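Provided herewith is a single structure, encoded as structure tokens, for subsequent inquiry.
Missing here: one protein chain of the complex. Every other protein chain is in place.
So, chain A:
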Amino acid sequence: MKRVDVARILGEETTTEDLFVSSIGGILDDWWNHRPGGEDNTLSVSILGSVSSTALGLAIALPHRRVVAIETDGSMLMNLGILCTLGAERPPNLTVVVLDNGLYECIGSAPTLTSRHADLRLIAEGAGCLHCMDVSSEDALRASLRSVLSDGELGFVVAKIEPGMEVWPAEKRRYTDGVEDKYRFIRHVERLEGIVVHASSPHV
């Protein structure tokens, strides 16, 4: 199972009603091509270590909506303390999916510490997170997603993936920057929720 397979299966198991916060790196183009509905439903934060925290805030703000954090081992390892907050708060509408290849693949495949003895599932369990599981096959991933996305509780799925980056043609690569992403995400949330998140300043 490779990263693009996780993106494809996650896209198939979620809907246009869901919201996503993703990491940067190899997942960007894979998820851009597999996100449900081709909607502006994903904020890809431009920093390792803030994916799950951003998803937590979104899940708290919109408790009736499913939120999925698309994490990576490098991002998770950058800021493991967030697992303790997730374990304390246990937002029932949040699912964390970690793409764990044991590598910083985008920058030349230097190993991450999950390639040694660090076990993200065990760390998450120890931090109090619920429904923590490892999967390494497409069938197991699909089954675990169906479970954690429908049980109404926090879920934490570590997808053990093989190295390998999908090379997308230019017309299928994500072309937006962080500011445009934010505005597109805001307008999507506004349409989805029927709320106003940001209105330009009044002329007073």
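Everything that follows uses one rule, which is that a residue touches a chain if its C-beta (ideal position, glycine included) is under 8 Å from a C-beta of that chain, and two chains touch if they have at least 3 such contacts; residues count from 1.
One rule holds for everything that comes next: contacts and distances are computed from a predicted model.
K.L.:
Not counting the visible chains, the remaining one has a UniProt entry; which protein name from "Sulfopyruvate decarboxylase", "4Fe-4S dicluster domain-containing protein", "Rieske 2Fe-2S domain-containing protein" or "Methionine ABC transporter ATP-binding protein" does it give?
P.N.:
The record names the chain that does not appear here as "Sulfopyruvate decarboxylase".
K.L.:
Looking at A:49, A:74, A:102 or A:155, which residue reaches the missing chain?
P.N.:
Counting the whole complex, the residue in contact with the absent chain is A:49.
K.L.:
Which parts of chain A are in contact with the chain that was left out?
P.N.:
Per the touch rule, chain A residues meeting the hidden chain are 21, 43, 45-47, 49-62, 79, 81-82, 84-85, 88-89, 178-179, 181-182, 185-186, 189-190, 193, 195-198, 201.
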